[in-house]
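One chain of protein is taken out of this complex; the other chains stay put.
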Amino acid sequence: MASKKKRMLAVTAGALLASTVLAACGSGDDDKKSEGAGETGGTLYFNVEKPIDHWDPQRTYVGTDISKQSRLVYRELVTFGTSEDAVESAKPLPDLATDTGTASDGGKVWQFTLRDGVKWEDGSDITCEDLKYGLSRNFATDVIVGGPAFYILSYLDIPADADGTPQYKGPYTKKGQDLFDKAVTCDGKTITYNFNKPWPDFNLAIAALHFASPYRAEKDQGDKSNYSVFSSGPYKLEGTWEKESGGTFVRNPEYDKATDDTDSRNALPDKIVFKMGTKLETTYDAILANKGDAACTVSDNRLPPSKFSEIPNVQDRYQNPDSPYADYLWFNTKKLPLEVRQALAMATNREGWIAAGGGERAYTPAYSVVNPAVAGYKEVPTYKDIPLAGDPDAAKKILDEAGIKTPYKIEIRYPQSETADKQAAALKDTWDKAGFTVTLSPEGDVYYSNIQKPDHNYDVGWAGWGADWPSPMTVLPPLFDSRANIQGGSLGQDYGKYEGKAFNDKITEAQNATDLDTQITLLQEADQILADDMVYMPLEIAKFNWVTGKNVDFHTTPGSNSFPDLGLIGLRNGGC
Amino acid sequence: MFAFLVRRVFAGVIMLIVMSLVVFGLFFASPVDVAAFACGKNCSPAIKEQTRKALGYDDPTLVQWKDFMVGIAKGREYPNDPELREAAPQLVASCDAPCFGYSQVNSRTVNEEISKAFPITVSLAVVALIIWLTVGIALGCIAALTKGSFLDRGLVGISLVFYAFPTFFIGLLLLKFVSIKWGLWDIPEYTSIADGGVGAWLYNLILPSVTLAVVFMAAYVRMTRAFVLEAMSEDYIRTAHSKGLSRGRVLRKHTLRAALTPLVTMAGLDFAGLLGGAIITEYVFNFNGLGKLAVDANQNYDLPTIIGLVVLAASFVILMNIIVDVLYAVIDPRVRLG
Partner (left out) sequence: MTLPATDLDTHVGPPVGESEPEAGTAIVGRSPMQLAMRRFRKDKLSMFAFSVVVLYFLAAVLAPFLVKFGVLDPYTFHNTGAGSLLDEFTLPKGSWGGISGDHWLGVEPGTGRDVLARVWYGVTFSLVMAIAATIISVGLGTVFGIIAGVSGGFVDSAIGRLIDLVLSFPSTLMLLALSSLFIDILVHDIHVPEGDVANGTYVVLVLGFFGWPYVARLVRGQVLSIREREFVEAAKLMGASRFRLYFKEILPNLWAPLLVSATITMPTYISAEAALNYLGVGIKPPTPTLGNVLSGSIDYSTSDFVFFFMPAFLIMIIVVSFNLLGDGLRDALDPKGHR
């Protein structure tokens, strides 16, 4: 499940912002930092198991890839820092812009002014036209595919065609270019964005996603540029990027640290070598065995449970931060009666699930879909009352009392992996005992698009979610508010087809709340409504396990989703 | 001979055409909506249709097949939409004949992918072929000459045991124990001759090639043994022996030669099969050859790449069949073509 989750969380951002970057990392106590701070210089090896899909900023939509781009090669108008504090790290910092932007007309107009002296890797200035061109690429939906373009497509003040798509068709065909030129204007170094509705957190959106990244028009070859990197950051790509094997980043002499106020680009190593494709087990075997370059290697993939037994040997280079995510099971509320959902929840063996996934180093049990690091987190008593190992007898009783015939057939869906297979089998074990007949249906990469289909007939499925920023407002509504999710041939993130009027009303109330405390209380009540309706069953909070080569000064921050933060990582002991 | 060749090549081409048609029919009947996959999440129906059009998946399958065949014969240009190509020539990716298609997933032509992956697969196949042929034939001869002895049974038995373990198990043993745990061999990472010289190239190929060779070795040991034994019972070998020729000389000059023909045939066909990609071995050792390309393409629903690879692999097999037939006639004068 691990590798899938990363993608999923970034990609299913949905109604609000992308759930990409923010949210809390655990308190620092379990991060036992190893000796020796990183020094400047050396070559860092960065192993990634699955190929990176895009380097094109407008097409990138995976949270950790966005964070890599920000730290290494792409500067944005605003970006996120490296603070360990969740709330602090969720604030955009000025990067290419002189400040974090000015909103006017109730958030319908945004203005940013470019800094002086910011340059591309060829020494030319980054201009307002570059920003404008970058944004325009989102509209070429037949060429620039896979990215988070839909936000800007729906917000930018451009009239729509009969099919609902904007009349501007991107910089290649230039159809409707005048409309775009009116919506985004340049005045010297100042860029102005005009939206058709208020976008109060636009600056947060462009720090989290790169759809508004500047792009130099001459460098644009459409799809052919997918793996081109034209850098504005401290590194540049040496040679070309090979999707299967990776590429090498070296220092970009045109990058001027003096123009960069952020704390997120320490750029310590002289060289960063991306190695793609090596299986994460092999990477970790090498790191653990301290073979060759492995002493200077960081993996972009977490230590798998099968290697946990090695942790005591490498305690000094091991970190175990909480992730900003929570995993849960959704129930099909349109298909399963309430009592069946309650019985399933009662017999859910969270302990077995956690043990099958690697035990307490990999997870802590969850008592809500809201991550504990989120402001106003509260354990839901309903979930607290269910024994961690599940209670099949109590579950059976619920079924019997409701007069539901057993054995009751249940099919559980989840994205396939060796670990997930075991975890799902742990659920089956106790569910079967409670009177269900459980079938496991693992799926491949099509999992998320399948469970978003409005006509799906699935019973139960796995899902994970991380807050966009540390407020339950970015958890409950995007997952369960039917009004925001179920539309246009998709269930959004409301995979269980839940349509609860009481819940929706509570959300409306929370949205209109005048102070934060009231809002939080209302959302806690909303979470209890979900538990009473048994819409979801929280499973666990994933904990990440990182082991790096012995010469790596490792850092992971909320700004990098608890993944390796390439802005801070350096080599010590003279590197390799 | 010439007429034979023409006829065989013609038949081969017809077969490839039929095959590509079958492959197109199969893959485009797939329930996976490739456009939705390329378009990503939160993709509105209108944008999805645009994506479909840009990928060229809106045409009927037959039209797409025709475009593919034209690409093979004459080359093609991408993106598919002529209007877009004219408005923005900087987008155009040209793909010369024989063009196998354009992979949207990898943002380059399938030809480029193949040209990057092919040298790796060929290197692997060649080194493996050499290993299994030399070792296989040598062991087979030894077994035949010591027929019935402990050595004979041991050699045949061991080669069988290695063959019987799953390929990926052998590969993983070599990788995880020989390479990583015991540190006897650096973790193989393909290095081209241009980058690292013949030494580094060969060094990195040894472990995967051995893995691959082990699969084929058993069959060659057994075959060689059988053919040598059969040949030794032939009259002309007995004659050679009775002439007083030494055993080694008879073996080299007569016996092996007779056994060579079927071995060459078999080796040719096995080799051709490998050229399409040694999927498991490449996957285990993370060698980015055609096999790994195929696995990745399959995971990403990269249809153009899959189709290109299937057609390419099939053409290797068909071509090698023709070559083997010709070789057969050259080696064994009794075989007449026609």
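Order of writing sets the chain letters: A and B. Residues in each chain are counted from 1.
By our rule, a contact is a pair of C-beta atoms (placed from the backbone, for glycine too) under 8 Å apart; a residue touches a chain by one contact, two chains touch by 3 or more.
These numbers were taken from a predicted model, which means no experiment stands behind them.
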Using the touch definition up top, pick the residue from B:L151, B:A258 or B:V295 that touches the left-out chain. B:V295
Residue of A:G38, A:G222, A:G352 or A:G549 touching the missing chain in the full complex: A:G352
Which listed residue, A:R71, A:K169, A:K307 or A:K378, touches the chain dropped from view? A:K307
For chain A, enumerate the residues touching the unshown chain of the complex. 281, 285, 304-311, 349, 351-352, 355-361, 389, 411, 416, 418-419, 421-422, 425-426, 428-429, 439-442, 444, 446
Omitted-chain footprint on chain B covers residues 11, 15, 18-19, 26-27, 29-32, 153, 160-161, 163-169, 172-173, 176-177, 180-181, 219, 223, 226, 229-230, 262, 265-266, 269-270, 273, 276-277, 279-280, 283, 294-295, 298, 306, 309-310, 313-314, 317-318, 321, 324-325, 328
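In this text, only the chains that are shown with their structure count from here on.
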Averaged-CA centre spacing for the pair chain B and chain A, given as whole angstrom: 40
In the complex, chain B touches chain A at residues 32, 36-47, 50-51, 53-54, 78-79, 81, 83-84, 87-88, 90-91, 93, 104, 106-108, 116, 175-176, 180-181, 183, 186-187, 286, 288, 292-293, 296, 299-301
Within the complex, which stretch of chain A touches chain B? 11-14, 51, 61, 141-143, 145-150, 153, 163-165, 171-174, 220-224, 226-227, 242-245, 277-279, 282, 285-286, 289, 291-292, 444-446, 448-449, 452, 488-490
